Structures are given as structure tokens and as C-alpha cells.
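Every protein chain except one is present and positioned as in the full complex.
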Amino acid sequence: MPIKLPSFRPRKDAYPADLWTKCPSCSEMLFNKQLDKSDRVCPTCGHHFRLSAEARIALLVDDRSFVEVDAGLQSVDALGFVDQKPYPDRLAAAQLATGMRDAAVRGTATIDGHRVSLCVMDFAFMGGSMGAVVGEKVTRAAEQALMERLPLIIVSASGGARMQEGTLALMQLAKTCAALERLRAAGVPYISIMSDPTTGGVFASYAVLGDINIAEPNALIGFAGARVAAGTIAQELPPGFQRSEFLFEHGFVDRVVARRSLRGEIADLLRYLVPGEQRPAADNGRSLFDPIGFLTSLADRVVPDLPAPEEAPARPTEPADDVPAARAADREATRG
Amino acid sequence: MPIKLPSFRPRKDAYPADLWTKCPSCSEMLFNKQLDKSDRVCPTCGHHFRLSAEARIALLVDDRSFVEVDAGLQSVDALGFVDQKPYPDRLAAAQLATGMRDAAVRGTATIDGHRVSLCVMDFAFMGGSMGAVVGEKVTRAAEQALMERLPLIIVSASGGARMQEGTLALMQLAKTCAALERLRAAGVPYISIMSDPTTGGVFASYAVLGDINIAEPNALIGFAGARVAAGTIAQELPPGFQRSEFLFEHGFVDRVVARRSLRGEIADLLRYLVPGEQRPAADNGRSLFDPIGFLTSLADRVVPDLPAPEEAPARPTEPADDVPAARAADREATRG
Amino acid sequence: MVDRLLGRRPVAGPVAPEDAKAEMWNRVQLARNLRRPRTLDLLAEMADEIIEIHGDRAFGDDAAMACGFARIDGHRVVFIGQQKGADTDENVRRNFGMPHPEGYRKAMRAMDLAERFGLPVVTFVDVPGAHPGPESEERGIAEAIARSIGLMTRLRTPIVSVITGEGGSGGAIAIAVGDVVIALENAVYAVISPEGCAAILWRSSDEAATAALAMRMSADDQQALGVVDQVVAEPGEGAHADHAETARRLRTVIVAELDRLERIPTDELLAARYERYRAFGAYTETAAPPMTPPPNRGLADRVRDLLDPTRWLTGTSTTGTPRRDDPTAPEEA
Partner (left out) sequence: MVDRLLGRRPVAGPVAPEDAKAEMWNRVQLARNLRRPRTLDLLAEMADEIIEIHGDRAFGDDAAMACGFARIDGHRVVFIGQQKGADTDENVRRNFGMPHPEGYRKAMRAMDLAERFGLPVVTFVDVPGAHPGPESEERGIAEAIARSIGLMTRLRTPIVSVITGEGGSGGAIAIAVGDVVIALENAVYAVISPEGCAAILWRSSDEAATAALAMRMSADDQQALGVVDQVVAEPGEGAHADHAETARRLRTVIVAELDRLERIPTDELLAARYERYRAFGAYTETAAPPMTPPPNRGLADRVRDLLDPTRWLTGTSTTGTPRRDDPTAPEEA
């Protein structure tokens, strides 16, 4: 038997739970305020903690650019569902605990000046489960994106469809996919961001259908629960099963991106997916530069004899990124 | 050591080669005339021998319905290619041996009354290799199918692209695929029939692109030669590698169909893929019957207030097939 | 919308909870009956001709999903359906009717053929769930389901879907996005298996019958919810007792629906299909635009916020509610 050495680290209960969080990956005790400052990424091992919808929005979009819509949506107990407590009680409890009406927040915002339609899930509300409200918000986000030709960005964090809404929750798969198909047909881009966890019916509908799929590192992403997979088949699961890197390896995720790089990567991608957008002036003090060659030539292609458009307001970028060397070296570092 | 018993079967050289053929599968000596009568399928083991383009056409289409076009196409030695003999000499030798100008014959015909655009390859002409003439005939067959909205049927039998025409042979992949893409966009059906062998650039272009892919049993179908696959990778090949049944198992072939059933299956499929065609009266003495429900309702759907069309000439069918029981049981027998 | 959800078929009268549970569980058993007619059994009875197609053109041919052409009462259609086995050997070969991604990708090929050649689609749904094994995950079962759903929502040809046995979650709806959805009387349809639901919400799979009742998974309940449009009565003791009569009844309904749908112009058909699925989900909508409350407020404040949403402020960052990083919560499937 191994000899038990006395530990010189303070005992766990010496950390008040409301001030400290233990990192599940490296077991480091982290001071909550600092964790919040580091966007809830463990400074020691890089573990990505889950993020509230609000914190996620703050992380992704330009300051004060988010305008929420459809905040008043609230689920109705259509089935009269009762398990160990009635569904309306569970809803009320979740609302009290989170201060949210349901597991998704939607609205519009700008990301590096690009206006987008945004829908963000929050796992804290009943496991981020998708019922009528989540389905409706995702669908409306897609429909607004279609109507205004705004790029759609959805951040998923969900255990799947909400059992308490039965097949009406299942129907949200069809509802959301239908809206996304219209978006796709219209050539409006959709970037799906999968955070921990993105599973079940959410993964099997809008989360997996991004033109570009991005995942945070080591997020649980899968269809069936790992227990189900192992149990049904009675075989060992491959290492890293249903984690972001596994999904990347199997071709379903374009890029595994650390939280600190997320906003920059999305902004980079939007410059390719929204070529014709007139960009508003940047509001974050960065310097401006960008050639307009592409915009001009695109217009030429679509309407060959059109005069060149006004110079588009240019791409703001951090000085460090301005060197015109390619960023190919990045690709290994981020697995993207 | 095994004891060698005296054989009571006549020695091999007792069969004159021009009268008898040895079945490579069951080693039975087969009388050529009988083999021809059985469509060159071994009556003992079912081995499918290769078929000339002419015999293939006779097998597939309604009597005397085939009208050849583009018979005058002949390859030009654009590269000045010389290996152990010059390419023009090889061409001339193949023409003498086969009586054909090149490895494909194309034209129009009817199959069970359906008019089709047909292109049939012949392995005997330089291994059925695809050069300018094969590529051109396949492309013209597709273009005629598009122009006249005729179903396209291509029977492949080829070792791949013709080396003696270099990259000009390689370009036939793009030429033929381009024509097939136009066909697909126009909703004109294409049935690909793969016979032994269908490999290399022919498999990697038009042969694999059928709306329905049909293969004769045990045909060699693959991209790289088995020797290459084994040699490059130094690993054992799976059993049945690159045979029709292997391709079926891996999802690239819809149905493995014995030669005797080929024409019937194609006719069956055409009734689904060419719903609106006005069928000429059957010319083969079969009885006529068919409900017209589908045709009528289709017209209704496309042009809602259109009066119902005239009754379409009905489907001729063999009495044995007329029992209104489903043919699901067939599916196991034919692996389709 | 809530009205519609509250049911077209009022319950015949008050039923004791235990009786209702037993009745529901009996239906689940009937839906899973080993001798229940499968897709190809039903087609063998109702079609004059079947031609199966095979393969997804990318990885394999999935015997758990049968696809092809069939002629039903003069209608030439593309059929798609899960296929369980009749015995153990066939069940092993067909993975107990649980398709892998290649099954759904084959189904998409069939749908594409239907659209291009102007054939309506009839789907037969009978699946415990999509195959949950590691290979299924590796090859993208979620992707295949999502794409199949998406394709059906925009397929430019009529679609009739029939729930014939088990309508098991994503594996079912992947081929059940019909213009009309029909169910056999003892078919069931649910977002998760009753055992799975019970294991999560009741912490005991013994409560499967309770979960089945709570989820209202019977065909009648599903019709009341608007998920199913029409329920077809089964003969005698159930469909397993008389395949031929079951098929005959289904054929009548399928043919009537094909006749009806084929008269609708395609654009109208697609608009109606979008609206059918767009409308699902019961929610209320208040005009007020609340945002999350500021952090560190008391429960009483939060209750007041909920009762009077206009009171809410547009707050700033409150990161992470306490339980966010707990293991997966029990509320999800």
C-alpha cells in the first residue's frame, strides 16, 4: 500500500464553495473572481468551465452591441408532465436559480463590426434542454438571419431535447432544421459553436449543421450518452470518445478553438462568409487596414459592368496581427 | 504426398480452343455454341464470361431496336506514343481482332418499349481502355440523353484510361462527368451497369455515378489495381476485394444482378425513373396491363388544374409476373 | 396554439391512474411485439412491386434501413423504412432495426431520387432509436439524422410518414418529417425510450410504464398533441395478428393521402410542410424584454422579477450560476 504523506495544502473545506471552485481537470482550487476574469478557463491546465449565456455573449460580441429579443418566451406544460415533481415546478425552480426564462437567449449583436443574429444556450437552465422555447428562439434567430441576411451564430450547451415536453420537444429538431435549410439555400452563413456539453437532439439538429463547426476544447459532444453506447454494445469506448478532439478527428468539427481565440476566429471567418457586407467603423480603437480587391472584383463578377463600389470600411485588427505573414503556423497549435 | 489418381476426364488439349472454353471458376469445359446460347454464363457455376458490345446490346434491348450512331469515330495518336510498338499499330491490331473501331458502341434503342440512349463498352478492344473515342461516345450519349430526355444507360467493361493517350485520356474523366452533371441537373435518369472488369478511370468517372448502379455478379470493380493496393500498403486484402459483392456491401452498388435478369430489372427501374413517358405499344407479344393512377396524379401535381392525360399505354409484363404479390422475396436471392 | 395542444380527442372519461399506466404499457409492448409487421412485410402486402436500392455511396449498405421503389394501388413511390428482423439471425444482420449513419444516408439518396424523378415518398417508422454504438457516433449519426431531417423539410415531392411500431426519438423523426403523419393504433412515439426516461427522471427503469404515460407516447395521445394526424385501427389483438389486414387498412389511408397531396402544387406543399413543423411547441410570449438579473440578489428579488418581468434591468456580467459545472443535469434526454 502506498504511504499516505501529510498534505501541506489546505483542506478542501477550507475553501468556501461560493468563493472557490475546484478544477475538475487538474484539481487546482481556483478563486472564483479570478476564474471569471479568465473567462472561466483554468489558468493552470486550460480546462474550459461552462459559461452562462450572458458571459458567453459578453465574450463573443462587441461591447454593448447585443440587443436581446424574444426575452418573454416561456414554456407551457402541454403534456401535464409530472415526474418526481410537476414540470411547471421544475421550470419555476430553474428560473429562480438562473434568473432566466429558459435555456437560450437570442438577439442581434456585432462581432468585430459584423452584425449577426445570435442565439446562445445556457446549460444551467435544466441542463440546457431544448423544449419549445429553445426551439423557437433558434428558429427565430435563423428566420431573422434569413430575412436580414445576417450571419447566424448559435452557441450550443445542452443535454438534448427536454423530456418533459415529449414529442413536442422532438419536433423542435424538425422546426430548427427546416429554418436552417432555408438559410442554407439563401446563401446566408451559419457558424455553429459547440461548448460543453452538446449532445442528443441538439447535436442531432442545429448544432451539427454549421457551415463551419467550431468546438471548445474537450467539450462533450455526442448523440447517445456514453453510458448508453457502452451499455448497448458492451464494448470499450475509444479514448476521448465524444470529446471535441474526437469529433474533429472524425470530420465533424472544423476547428477546436480555445475560448480566448473564439471571437477572433469568428471575426476572421465572417470576413470570408460575408464578403459583400458594408462594415460599420470599428468601435474598439483598433487600427484600420484592408485591401478592397475582393469586394470590387466580386461586384464585377456579379454585375460585370458595374462601377467599383465605394471603398468598404476596412478590417480592424490588432497590430500584432498586422504583419502580412501567413498564419499557417497557427493551425497546429489550435488543431484547426 | 497425395497419391495421384488417373483422370478419366479427357485431357484438356482434346478440346479444340475455338470450340471449347474452360470455365475459370468451376473448370468445366464448355462448348462455345452453348455458352453463347446461355449469354456466356457458365451453366454449371453461373460464372459470367465477358460479353462483346454487340452481344451485350442484343441481350439488353428490344429486338432490332438498336440504332448505332457515331460509328465512324477513330482515335488519333496525338502524343506520338511508342512503347514496344507504336500506338497506331496497336489500334490497327485491335481493330483487326475485334472488327470494332474502338472500345465502345453507342446509339439508341428501346428496352421493354422505353427509348433509351445507350453506350456499351467492349473489353476485347485494348482492354476496354478509355481514350478520346470512348470518352466522346459516352459524352455524346449523355448529351443526346439530355437533349431528348432519354434515360441514359452505360455498360462499362474497362481497365481504365488509355495510357497511350496520356493526359488527354485523363481529361475524359472530366469530359464525361461534366456531361453527366448536366443530365443529373435536368432530372434525366442514368443507370450504370458495371460488368467485369470496371476499374481505374472508368470506375472513377461515369461508371460510379449512376442514379442506380447495377453490377453483374463477381465482376472486378475497383479504382487501383489489387496488386497496387496490396503492394503499396503491404497488408492483406479483404476477401472478395473489389468484386461486385464487396462494392455492394460497401454501399456503391444498388443491386448485383445476374445477366439473365438484367433486362427485366432495367425495365422495372425505368418505369419509376421515367414516369411521364408515353410508351409505344409493346412489340413482343406480352399482355398489357397497368393502372394509370400515378401518371394522372403526377400531372395533377405539376399543373394542378390540368385535365387528366390520355391513358398511358400500359406496362407489358410476363404473365408469370402478373400476380399482384410483392417481389420482396427476390431481394435476398439477387442481393438487391 | 395551446388550444390545439390541449387535444382534439377528449379522454373517454376519468380513468384510474394504475389502469391508464397498464393500458399504456400494453401499447408499448404491442408496438414492440416481435411478430409485428415490418416495413418490407407491410409493403409485401400492400404493393404490387418492390425494387430495393442499396448503399449510401460512401461507406456501406445498412440492412436496418430498407429503401427502394414500390407501386401501391397505381402510385409509384419511393419507400423508406427501418427494418427489424423476424428472427435472431435477421435481427443481428439488421442490428435490431437500429440504423447506423449509412442507413440515414441511404435514405437521403432515396429521397433525392424521389425528388428528381417526381415520385412521392412513403416512410415507415419502426425504430427503438438510431444505433447508439461507438461506430455510429464515429461516423456521425447525429449529422446523418440532422441532414435527413433537413432534407425532408425541403424535399420537393409529397411525403407520407407512417409510424408503424416504435417511434424512437431522433432515429425516428429522421425519416418522419412528412406532409402527413399516420400512426398505427398501437404504435408509440416519444422523445426518449420510456426506460431511458424513467432511469433519468425516476432514477429507476422500473418506472418505465410511468414514464411512458407521462410522455403520452401512445398514438392517440400523439394525435391529441397534433404530432400525428391520423390513427389507423389495428385488426383483432393487434397488427401482429393479421399482417394482411393491417396492410390493407394502411394502404387505404396512404393511397388517399397520396391522392390528396399529389394535387397540391409543390410550393404550397412545401410552405404547408414548413408551417406544420414550425408550429410545434407550446409557449407563452410576453412583450417585456427582460435580461438576466444582476448577481448576488436574493431569492425574493428573483421571484419578484419573475412575477413582474418589466421590473427587470439590463444587467451586466454574472458568470456561471452555481450548478452550471455540475455533471449533466437530469432534465435532458
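First chain written, first letter: the chains are A, B and C, and each begins at residue 1.
The definition used in the following text is that a residue touches a chain if its C-beta (ideal position, glycine included) is under 8 Å from a C-beta of that chain, and two chains touch if they have at least 3 such contacts.
What you see is a predicted model; the values in this text were computed from it and never measured.
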(request) Sort by label and list the shown chains the missing chain touches. (result) A, B, C
(message) Touching the hidden chain in the complete assembly: which of B:I111, B:L173, B:V188 or B:A267 does that?
(response) B:L173
(request) Pick out which of B:S27, B:T44 or B:Q74 touches the chain that's been left out of the picture. (result) B:Q74
(message) Touching residues of chain C against the unshown chain: what are they?
(response) 57-59, 101, 105, 139-140, 143
(request) Against the chain that's been left off, what residues of chain A make contact? List them. (result) 184, 187, 189, 211-213, 248-255, 265, 268-269, 271-276, 291-294, 297-298, 300-302, 304, 324-329, 331, 336
(request) May I ask you to list the residues on chain B that touch the chain which is not drawn? (result) 18, 21, 24, 36, 40, 49-55, 58, 68-79, 81-84, 90, 92, 94-101, 105, 122-124, 126-129, 131-133, 135-136, 139, 158-175, 177-182, 184-185, 197, 199-201, 203-209, 222-224, 228-229, 232-233, 235, 237-238, 241-242, 250-252
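Just so we're on the same page, only the chains that are shown with their structure count from here on.
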(message) I need the common contact partners of chain A and chain C, sorted by label.
(response) none
(message) Please identify the chain with the largest separation between its CA centroid and the CA centroid of chain A.
(response) B
(request) Report the chain closest to the protein's overall CA mean, measuring from each chain's own CA mean. (result) C
(request) Between chain A and chain B, tell me the centre distance in angstrom, where each centre is the average of that chain's C-alpha atoms. (result) 50
(request) Would you pick out the residues of chain B that each touch at least 2 other chains? (result) none
(message) At least two partner chains per residue is the criterion; list those residues in chain C.
(response) none
